[in-house]
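To start, the structure under review is shown below, and the notes come after it.
Rest of the complex left out; these chains stay put.
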Amino acid sequence: MKINMSKSGLELSRIVQGMMRLNEWGFSKKELENFILKAIDFGVTTFDHADIYGNHTCEKIFGEVLKSNSSLRNKIQLITKCGIMVKNEKYQRRVKHYNTSKIHIIESVENSLKNLNTDHIDLLLIHRPDPFMNPEEISEAFDELYNSGKVLYFGVSNFTIQQFKTLQSWVNVPLITNQIEISPYNIEHFENDNIYFLMEKRINPMAWSPLAGGNLFKINSEKASKIFYALKEIGKDFSIDSLDTIAYAWLLSHPAGIIPISGSGKIERLENAVKSLELKLSPEQWYIIYEAALGHRVP
Amino acid sequence: MKINMSKSGLELSRIVQGMMRLNEWGFSKKELENFILKAIDFGVTTFDHADIYGNHTCEKIFGEVLKSNSSLRNKIQLITKCGIMVKNEKYQRRVKHYNTSKIHIIESVENSLKNLNTDHIDLLLIHRPDPFMNPEEISEAFDELYNSGKVLYFGVSNFTIQQFKTLQSWVNVPLITNQIEISPYNIEHFENDNIYFLMEKRINPMAWSPLAGGNLFKINSEKASKIFYALKEIGKDFSIDSLDTIAYAWLLSHPAGIIPISGSGKIERLENAVKSLELKLSPEQWYIIYEAALGHRVP
């Protein structure tokens, strides 16, 4: 149930639990602890955060559990992100923007460490490609964070192929993932070749929104309808009713080694995700879903 | 009249005869043999097949001639392809899809060898980029086919730049061509940089549909009309009436070393193609056709 992130040495669980909406789940500290423990029981030991999730609150909520249960930290891997400067009532900026300056990256990680009550982040991602990025500054920030032991591994999110190559050419540490949106509802990273690039580089993609924020199970557009019935058809092959299991199997069967991030706070949903690890789609089954996503047959 | 496929050692004829519609030509075995012999006389010694052409019948028709005339095989080079799983009355599949698994590639080549009555394929192409491809399996299949002498050279068809790089990074054999659609009617591989990539890698592109399936000679759209009159204008420069000769000259004059595939079963059409080898377009002549294809002047 572990996946080795290419040659880096970092081991993440095959499915990752996302914490973006933790602040909305209404968990007590005890309930969150139980959720985490059950996830670990399922083999899901990696938790995906970002500095800004829940308007900068989610890391802190999660960190309270780590504080009160000191045995937890060694059983899990923590991912967090930095670089987005939100604008709202709490953060009064002139515009939402990105900041990947050395000083901001380091400050953001220091905050994340404090919020999460931990002394190290397992994997730090640049949240969005920053057209104003100074790769030399990012390199210096990464070196400092790596040498101090505060961050063990580094990666990016939502980068194009070229943006990945550019940043990699400047930083001394290997970039071990690109966290991108992939689902039967969103196949843009097949169409823009990003997935093939990561396969060339032996880098595991992480997939955010693997269920397209629930759009997979709505029949409110022709596209959604096609995908829904395709998932249903494959579900029937395996006698499985939970279409999310099929959507996860579609991602997990792919040779790129895609690591999906389950974003739900319902433990049953995570269970449905984990069940998909037992399924292996044939090329024909995989294409039934892919062509529904594409909207037409392959040429 | 031969072209050396980069550093690989494989020699193909400068123009290739395509066999996609062989089943529609209504040739007797003798007529097909005569067609092949005349092509060889013209210097066209390479024949382009695919497992699926004619709903899996064309290889077999061609193979009958090789069986009855045993001196032919050594005078020609055979290209075939694999990876497309058609769906029709004969092949009852749930959807048309691709399959580039190790087991399918090897099985498909074994069938092609049997159909063609030969013990080796000169050049095997993956017919379409397979988003579900497992490059490790393709690599194993290629190694096995190469080591057994069943396939001498390998390439791809319709791949993007990145898909080519990805597959090349996994397979041990060099990919010696990308067979793509190129014609004055279809310049997408100039626009998506594929042709420049192949020039960087010193790889000869093969061009399918070099006459755009006949669209070049119709005046049923503004685009077709522009191209028709551009070809006519250049034809006048050389006192040549057959516009297909000009279209081939446009491809053959290009420094990328494009190898066009003539798809017609009429030997006069192949003759028109071969005649183009004597023409060399100037930059201005080449641009008259290119700008007709583009629909506007270059900036």
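First chain written, first letter: the chains are A and B, and each begins at residue 1.
Here is the rule we go by: contacts are C-beta pairs under 8 Å (C-beta built on N, C-alpha and C of every residue); 3 or more make two chains touch, one makes a residue touch a chain.
Quick caveat: nothing in here was measured; it's all calculated off a predicted structure.
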item: Overall copies of the shared sequence [whole complex; 2 in view]; value: 3
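In this section, only the chains that are shown with their structure count from here on.
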item: Centroid distance [mean C-alpha coordinates] between chain B and chain A, Å; value: 42
item: Chain B-touching residues of chain A, taken from the complex the two chains share; value: 161, 187, 190, 193, 195-197, 199-200, 254-255, 283-284, 286-288, 290-291, 297-299
item: Residues of chain B touching chain A in the complex; value: 85, 93-99, 101, 128, 130-136, 158, 160-163, 165-166, 169-170
